[in-house]
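Please read the structure below before turning to the comments.
With one protein chain removed, the remaining protein chains of the complex are shown where they sit.
== chain A ==
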Amino acid sequence: MNHWIIAPVVLPALLAPFIVLAARYHIGIQRTLSVAGVLALIGIALGLALQASGGTIVLYQLSDWAAPFGIVLVGDRLSTLMVLLTAVLALFVLLYAISSGWDNRGRHFHALFQFQLMGIMGAFLTGDLFNLFVFFEVLLIASYGLMIHAGGNARLRAGVQYVLYNLIGSTLFLFALGSIYAETGTLNMADLANRVAMIGPEDTVGIRVAAVLLLLVFSIKAALVPLHFWLPSSYAEAPAPVAALFAIMTKVGAYAIIRVYTMIFPPQLEVTSGLHDVWLLPAALLSLAIGMIGVLAAKRLDRLVAFSVIGSMGMVLVSIALFTPEGIAAALYYIVHSTLAGAVLFLISDLVRTGRANLDLTPQPPVAGTALTAGLFFVGAIAMAGLPPLSGFLGKLLVLDAAYGTDLVVWIWAIVLGSSLISIIGFSRAGSILFWKAHSVAPLDSDPPQPRPATMSYVAVGGLVALLVAHTAFAGQMHGYAVTMAEQLFAPEPYISTVLDAPGKLSTPSTTGDY
């Protein structure tokens, strides 16, 4: 058995306590360890992604217990790509946090950061629903600490909302797991896929409730309207590098929806028919519209970015809700884009704040380093609003193409294109107020000169922008890979047989057919 697949979980899990115990008073050692850990994670993630790219399913049985009795980690194309995306995002976010000094404004930033990575990686890799819950909790506990990093009243208040909302989500998750276990007697995803398919049409009340509860839980994580209320305040008040890392957290929800609703409750399953086309799709369209209207209505830059994250999650979920291979492939392409674009915009909002008293969208005197920040904001806004030439435009095109020919094509095209227009207006309004109107305001001589952002901060943001450009330049390859991922998701038999037929302790020769 190949042990590398558990390394993305174990490495941060060991590094975090080491940072707390051995280096708690030395920010330099903490930074070195943290960056080294993330670099190693990128290496491991690259290896895993290469291993899975040929279509093999990498299986890891913890303590060698056979599924469904033991917990398994499973790496397929989708999960290894998400792990790689998380590791790469974490590197640039970490560089920004170090160069801007955010990590030194409170204690234990690096330890919490590593725990957060551990939770996210585990959530992507696990093949067991209860284990998914546990990793959700790990990433949430770490995110509570990161969210209120550096303190402050506004941040603490937003933190209370964030924690409570997510606690409700966790409770719902437990209710969903309880009803699934009561109905099927297993929580292993591959085993569940087999057993849910066996449930007769007359006996579906419990499993329907469970499917809806699970969708609600994942929609809370993915900030789907009307379950998005936790996001704007907490992302706007969180320290900018933390908010940039949180850009991947909403994608954990989207990933869970894709995983569970292609494998356990596949779209052709009678039990859950109507769940995606009647409920998920309209809600996703609504969140796309509300997110982009929020971009236009926001009075502060950080809230504007938070609403654009809601809008782009709406776009991802519109594409997922189609539940066709084309739709999922478009969604996967757009997920990578929207993670990078959201992170770029959050980091840029912090660059803007470095020279200003606040982030209100009102004209204020120009500050040092505005030209470069404005240029980066221009690129980030183009990416998020989905204008050519960046990957947002290509992603949107793929979504529109996937929606062509479905029943709701008029609605989808109208809302996607309309909300794009609104977000373009919103972003250009924000950009012109922040950067152009600044020159019409005379600076007060009494103001002390504000510090410039560190060069390294620009390198971190520039690195993410370069990734966006690469995501555009290699769009053909990326989309081709997304198509193979979608094919793998819609043909889960190899996944299921790999998980259930692998020998281990307690395995019987005919594991799949004896219940």
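Here is the rule we use: contacts are C-beta pairs under 8 Å (C-beta built on N, C-alpha and C of every residue); 3 or more make two chains touch, one makes a residue touch a chain; residues count from 1.
To be clear about the criterion, contacts and distances are computed from a predicted model.
Matching "Electron transfer flavoprotein subunit alpha", "Multisubunit potassium/proton antiporter, PhaC subunit", "ABC transporter permease" or "Oligopeptide transport system ATP-binding protein" against the UniProt entry of the left-out chain gives the name "Multisubunit potassium/proton antiporter, PhaC subunit". Only one of the listed residues, A:Val10, A:Ala182 or A:Leu506, touches the absent chain: A:Ala182.
The missing chain, though absent from the display, is touched by one residue of A:Ile27, A:Leu46 or A:Ile141; that residue is A:Ile141. Considering A:Ser79, A:Thr126 or A:Ser233, the position touching the chain not shown turns out to be A:Ser233 (whole complex). Among the residues A:Ala150, A:Ile168 or A:Val212, only A:Ile168 touches the chain that is left out of the figure. Not every partner is drawn; the one left out touches chain A at residues 130, 134, 137, 141, 144, 148, 151-153, 156-161, 163-165, 167-168, 170-171, 174-175, 177-179, 181-182, 227, 229, 232-233, 294, 297-300, 303, 360.
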